[in-house]
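Of the protein chains in this complex, all but one are displayed in their positions.
All chains are identified by letter, namely A and B, in their written order; residue positions are counted from 1 within each chain.
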Amino acid sequence: MLLDNHPDRTDLEARGQDMMELLQRLWPVYRTLAGPGIRETLRILGEQVGGLTISHAATGARALDWIVPEEWDVRSAHIETPDGRRICDFKRNNLHVVGYSTAVDASMTLAELQPHLYSLTDQPDAIPYVTSYYQRTWGFCLTHRERAALQDGTYRVHIDSSHAEGSLDYGQLVLPGRSQQEILFSTYCCHPAMANNELSGPVLAVALAQWLSLRPDRRYTYRFVFGPEMIGSAALLEAQGDHLRSSVLAAFNLTCVGDERDWSFLPSRAGDSYTDRLARHVLRHVVGEYRSYRWHDRGSDESMYCAPGIDIPMVSIMRSKYGEYPEYHTSLDVPERVVTAHGLAESFALYRILIQALEADCIPRSTVLGEPQLGRRGLYPQTSIKGSTASVKDMLDLISHSDGQTRLLDIADRCDKPMWAYTADLDRLVAAGVLQR
Amino acid sequence: MLLDNHPDRTDLEARGQDMMELLQRLWPVYRTLAGPGIRETLRILGEQVGGLTISHAATGARALDWIVPEEWDVRSAHIETPDGRRICDFKRNNLHVVGYSTAVDASMTLAELQPHLYSLTDQPDAIPYVTSYYQRTWGFCLTHRERAALQDGTYRVHIDSSHAEGSLDYGQLVLPGRSQQEILFSTYCCHPAMANNELSGPVLAVALAQWLSLRPDRRYTYRFVFGPEMIGSAALLEAQGDHLRSSVLAAFNLTCVGDERDWSFLPSRAGDSYTDRLARHVLRHVVGEYRSYRWHDRGSDESMYCAPGIDIPMVSIMRSKYGEYPEYHTSLDVPERVVTAHGLAESFALYRILIQALEADCIPRSTVLGEPQLGRRGLYPQTSIKGSTASVKDMLDLISHSDGQTRLLDIADRCDKPMWAYTADLDRLVAAGVLQR
Partner (left out) sequence: MLLDNHPDRTDLEARGQDMMELLQRLWPVYRTLAGPGIRETLRILGEQVGGLTISHAATGARALDWIVPEEWDVRSAHIETPDGRRICDFKRNNLHVVGYSTAVDASMTLAELQPHLYSLTDQPDAIPYVTSYYQRTWGFCLTHRERAALQDGTYRVHIDSSHAEGSLDYGQLVLPGRSQQEILFSTYCCHPAMANNELSGPVLAVALAQWLSLRPDRRYTYRFVFGPEMIGSAALLEAQGDHLRSSVLAAFNLTCVGDERDWSFLPSRAGDSYTDRLARHVLRHVVGEYRSYRWHDRGSDESMYCAPGIDIPMVSIMRSKYGEYPEYHTSLDVPERVVTAHGLAESFALYRILIQALEADCIPRSTVLGEPQLGRRGLYPQTSIKGSTASVKDMLDLISHSDGQTRLLDIADRCDKPMWAYTADLDRLVAAGVLQR
């Protein structure tokens, strides 16, 4: 719907295709919290955008209250059934192994195996995505249908994995603007094959960064962060928290932005920050109806950024919110079934409007006392007949609220119009010397 | 309805008749922005009230951001049709000529004439009111029915008018009170034959000024301003803006106060000033239901008074709001059809209540600690039986909110009663020494 009749529809659809191609390229890389997968992911992302810098936090280092875990690598994992079939093969679907599983090579009864198996009774055809980052154990994930069919007998379990000292890696791309105030986009890349609740975020971030890098005159500095969820943010804040706290004007968590279902909004902890108001304004005027969640419903990096003492106002504009759609954290969260090129294009279009609104927002101030005489500046209908001033109503509203204290966003909200309804008038009035930004 | 069962009904109806007579006397005077018509109008108004002083702003002078235009005078104007009929004759209806038309005396085809004709397709029997104050052109206004019947051929157009250096004139009447704080009533007189959207305002202003001048002990100083819309206010603010900004407590734009349709309210830019709250309080308790407009719907002098940097809180209590009723700015906005003596009387009655509320408002303060013992002052039922205190409930509410910080208006709003429900109790409690104003 958002793209219907959009003047840039063809370009936007093409950009959606590009995003989908990048998503497909990142799909097979096996990502987890720390290890080779995330490094390979950052390498591919770096090819798409210039200037991506990678940071490392060493195993055992503190990241705020958190401790950086060891890296983990897995080379193969499967189970051999009593009748010799190989099931839960990591090579067939990388969700089969529980993330951060210890190595194992053993035989056991089905009863002994069961506590290490994970499946979803209410989604019998989905393989769940399971991890155990911070406690040493091992396990396999499979569909409930396959699990229910397992026969008694001796099973052979095999996981060739290793934990090792190393680093937790995250990437940042900074596009400087005229102002040192920053707009932060955070997205995570620590999940294996998850389309909406992972890869939609990084590919949207890349598309936005590419578009912004071509914008000749950026007002704000834009920072894109790619890293593991939660601990990646903790590591970044440990290293650069003071700078971010004083520089970030608005922050967005890019996640679940690839499907075509309802739009969703998750507010910051404060709930009414500039970021919240701007995001709601864009949603209201661009998509109209959307699901409005509460801070209580959060479940991602905003917990770190909005925590007391850090207080960076981060919000999420999503399609189907994580935890709320059936495919979430299962083998069903795949391209096409959930994420589409069209869905990605719509998210790109919406965030582009959001960025344009951010760049255009200002505190206009009238340079004259009283309502200005627009007629002698050629900005007012010369002949007065009833109804003749309707065309200049927006302009007059803009002037009358330009008291040097009210943001354009708030002026637009008071008049119940989108900010961009005033952009052309603002330009003309500034050119005419009647308003200052 | 407002006058039904009103104790002063006969007097109020008589006052309505007086207002209507003055309106009829002002009706034939041809008013425009600057010129002899407005001077004649101010002369007639000055006969009604003592002490009206006239100010002048010279052509070319600045009035805030505006430039005072030349005066304009028109002596005759008409069109001669190919078959020799005289139409659009200014002498038959002074709306036929576009205000501030340049002189013309020429022959032309109908096609050449058409761009100079103004009519309303959706009101084919109404002559529109059209002006072109700030751009030199000429034109005629006529009913759409008459225009549609025009035949091809040669038309002779004639306008005997002249622009000349001169002055923009406005009148002020100041009725001093004990306080130098001012209540400002602004009304405009720059339209020709317009009953509701012009003359109802000046005649109500005259009636209020007459009533106030007989009030022995005015608390506030009252200022009435009569002048051309917008530029008149600009000229006044240019000359006396500093004084008005520091003195005016509440300001009202008197316009469209003569018909008997729905009551309307247009707020100030701030929207919640004392003036706004007081006006809404009076409307709620006197007329009950009324149309509540937004600042966005404004269209008169409040744009000048409420502009950033001036910030004089001006509101309008109207009947049918300008721009919203079908007769607005057409030859249909005439006495009897739109404005009636009864309608004018109702507006007078309402504004009189408003002024009485302004005069009575205060910040009461209890002189005793704790609830006072009203019984020993003869203000409380001596015998207690269930229900016996109902009669003193308002008095107890008044006392309990008299914390020396809350206006009577706000006390009344908290108790959801009209201010005047407390006036007698307040007097008794002040006399008993329990409250101070």
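We take it that a contact is a pair of C-beta atoms (placed from the backbone, for glycine too) under 8 Å apart; a residue touches a chain by one contact, two chains touch by 3 or more.
Nothing here was measured: the structure is a model prediction, and the numbers come from that model.
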{"item": "Touching residue (missing chain; options B:Arg145, B:Arg337, B:Lys393 or B:Arg437)", "value": "B:Lys393"}
{"item": "Touch with the omitted chain, as defined above, among A:Leu12, A:Leu113 or A:Val130", "value": "A:Val130"}
{"item": "Per the touch definition above, residue among B:Thr53, B:Gln114, B:Gln373 or B:Ser391 touching the missing chain", "value": "B:Gln373"}
{"item": "On subunit A, residues whose C-beta touches the chain left out of the figure", "value": "64-67, 98, 118, 120, 128-135, 137, 139, 230, 233-234, 237, 241, 269, 295-296, 298-299, 303-304, 306-310, 323, 328-330"}
{"item": "Touch residues of subunit B, complete complex, unshown partner", "value": "365-366, 368-373, 375-376, 382-386, 389, 393, 396-397, 400-404, 414-415"}
